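A protein chain is absent from this complex, but the other protein chains hold their places.
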Amino acid sequence: MTFYLVRRVAIGIFLLLLMSAIFFTLTRITPGAPVSVGENPRIHQDQVNRRLHSLGLTDANGNPYSIPESYVRYLGALVHGNLGDSYQYNEPVTTLLMQRLPNSILLLGAALLVALGIGIPLGIYASTHQYSKIDMTTSIVSYIGVSIPSFVLGIYLLLIFAVFLKQSPLHWGFPLFGMHTGGVDDPLDLLIHMVLPVTSLAILQIAIFSRFMRASMLEVLHQDYIRTARAKGLAVERVNYKHALRNAILPIITLVGIAIPQIVNGAIITEGIFSWPGTGQLAFGAVVDRDYPVILGVVMLVAAGTVLFNLIADVLYAVADPRIRY
Amino acid sequence: MSDLLRIEDLHTQFHVHGGTVKAVDGVNLTIPARATVGLVGESGSGKSITALSIMRLLEKNGRITQGHVWFHDRDLIGLPDEEMQDIRGNDISMIFQEPMTALNPVFTVGDQIAEAVRLHQKVDHQAGLNRAIEMLRLVGISDPKRRAGQYPHELSGGMRQRVMIAMALSTSPELLIADEPTTALDVTIQAQILKLMRNLKGEFGSAILLITHDLGVVAEMCDSVAVMYAGRIVEQATTEELFASPKHPYTQGLLASIPRLGKKQERLHVITGSVPNPLAVPPGCAFRPRCPIKAPRSDRDIPPLTANGSAEHLVACWQYE
Partner (left out) sequence: MAQVPPLPIGGATGGLPGAGPGQLSVETTVDQERAIAQPGVKADELAGAPELGFWKLAVIRFLHHRVATGALLILGVIVVAAVVVPIITGNLYSIQDYRHPYKAPFQSFQHLLGTDELGQDELARLLRGARVSLMVGILAVVGYLIIGGGLGALAGYYGGWLDNALMRFTDIIISMPFLLVVIAVTAATGGVRLSTVIIVIAATGWFEIGRLMRAQFLVLREQEFVQAARALGASNTRIILRHILPNALAPIIVSATLGVSGIILLEAALGFLGYSIPPPEPSWGNMLQNFEEYLLSDHTYLVIFPATALVITALAINLVGDGIRDALDPRQR
């Protein structure tokens, strides 16, 4: 187990290095990209040079670093938690990320919990009541759910709750484009602001989890050991919820590992649409403004998070499934 | 001998894409207390479905459309689910063909045996576990205490089948249904498992319905035997009688296709053709297309199972009309 963990962590670090190298190189070979920051004709060349130097792009004499050289410098800074400075905000990327990360974790965590909390029971119900009305409805809704990207869903939600229902009593005070003003000090306000973005992120995952759970349960319910359990004289419910569920829910752990990058994917746009001040919104803005250090920083953060969560998912799986030993 | 289980005119159908399969089509069978009855047939002859019908464990698309299964004086077919659950695993147990997949991979074998005991004997967890360990010892598993704490994947196929037997017998059932209990096992393990079943039968006094396609197993284990073809029983007799003078052409074919030591045979007999398409069973006798005799009425009417020679020897063939 220890050996396995060490190996996995080593592979993870290697992957991160590989990815950082690829993305770093890509951002550097972009013609003229960082220079465009100083292309305003009213700014003196010295200012541009100083700016380029302060961004770590040129040495003290104004000579640009070669790509490998600057990559090594980037890595060296990375070890000290320095991801460079944002072109746009004139602030260290690390600071920007750390300011916004808690907000994102709150949003993503809530979306994941909602998705699991609704998707799994729904899938179980659909599998044990195959072809019932609820099963059919779940299938159809989840089918549509996977065909709507979260940004379109977010726009639809805004359209319905913030525009169409504006004058109606159903409008629960969803602000069209706001961020939570009171922060954690005002939980109710925070909650209201979370409803729409969490919904738009969670629906796709609810669709995926419920479909998956249904398929997984149905497959398990056809296994021989389910018949054995029934032959023992166990009631259907006990067979379903003890023998079948325990087996069917195991792969969900892996699925959560896969779902996290997907939610992050959706969050980039969703946070932008709902003006949620998280890492996704930061990325959204950086993408629009071509703020490469920030994009690179977000990519690295997400990659690190993904590697970490996949590792956690695999370890959890090994703990939960007695068949797996390392 | 009193009858423990009496199957009367049992019909079980499956709805499949493209029609209805009459998997069991009017089966009559009696299992006396403490007897071992063999049920023999090819794959798809309906013998496993007969067993699952007794246990009422059919897949969702399967339905018992007609008939009775009398267990003592209760008809299992009309029984409410709760009462059926009390019988399953308690009065009637079942072991399955595939020991590799018949045990739940995420629970220890001890827990899985103890679950049945706790359910039917209303004892606490520890008592159930103790019984499980005792049963594991009885089925010849060494170091049963340690084994009880292991998961199925840690045991060999033969050992898992022993666990299944332990589980099935842990509540001392009156009837044990064994569906091809040795088919998936190595030959040497097969012999061990059969021996174990014979010994335990003496100890527990259970009747056994042994489902198999292996006539050798029947000869070794059974008091009487029923031969199934295309959802119907075509011949039924005591084991000696059946082996000594088979009456149905299908049984004759089956017996002739067994290679025998010491008996010089030109070549092994082969029953030509194959089992009829379950969705398009021919009218009349289902065996007719493969039958060497093709008795006159067999193209129109299904032959009934009637006594022939002795009251114990039943056969369904028009040639004895």
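Residue numbering begins at 1 within each chain, and the chains themselves are lettered A and B in the order written.
Criterion: a residue touches a chain if its C-beta (ideal position, glycine included) is under 8 Å from a C-beta of that chain, and two chains touch if they have at least 3 such contacts.
Since this is a predicted model, take the numbers as computed values, not measurements.
Participant: Looking beyond the chains shown, say which of B:E98, B:E115 or B:E174 touches the absent one.
Facilitator: Checking each option in B:E98, B:E115 or B:E174, the one touching the absent chain turns out to be B:E98.
Participant: Sort through A:I144, A:L191 or A:V236 and give me the one touching the missing partner chain.
Facilitator: Checking each option in A:I144, A:L191 or A:V236, the one touching the absent chain turns out to be A:I144.
Participant: On chain A, where is the contact patch with the chain that was removed from view?
Facilitator: That gives, for chain A, the contact residues 15, 18-19, 23, 26-27, 29-31, 33, 143-144, 146-149, 151-152, 155-156, 158-159, 162-164, 176-177, 211-212, 215-216, 218-219, 222-224, 250-251, 254-255, 257-258, 261-262, 264-265, 268-269, 273, 283-284, 287-288, 290, 292, 295-296, 298-299, 302-303, 306-307, 310, 314, 317-318, 323-324, 326.
To be clear about the criterion, only the chains that are shown with their structure count from here on.
Participant: Quick one: chain A and chain B, Cα centre-to-centre, how many Å?
Facilitator: A distance of 54 Å separates the two centres.
Participant: Please give the residue numbers of chain A that touch chain B in the complex, ascending.
Facilitator: On the chain A side, the touching residues are 130, 222-225, 227-236, 243, 246-247, 250, 321-323.
Participant: Can you check the complex and tell me which residues of chain B touch chain A?
Facilitator: Per the stated touch rule, the residues are 55, 57, 59-60, 81-82, 85-90, 93-94, 96, 98, 101-107, 115-116, 119-120, 151, 153, 164, 167.
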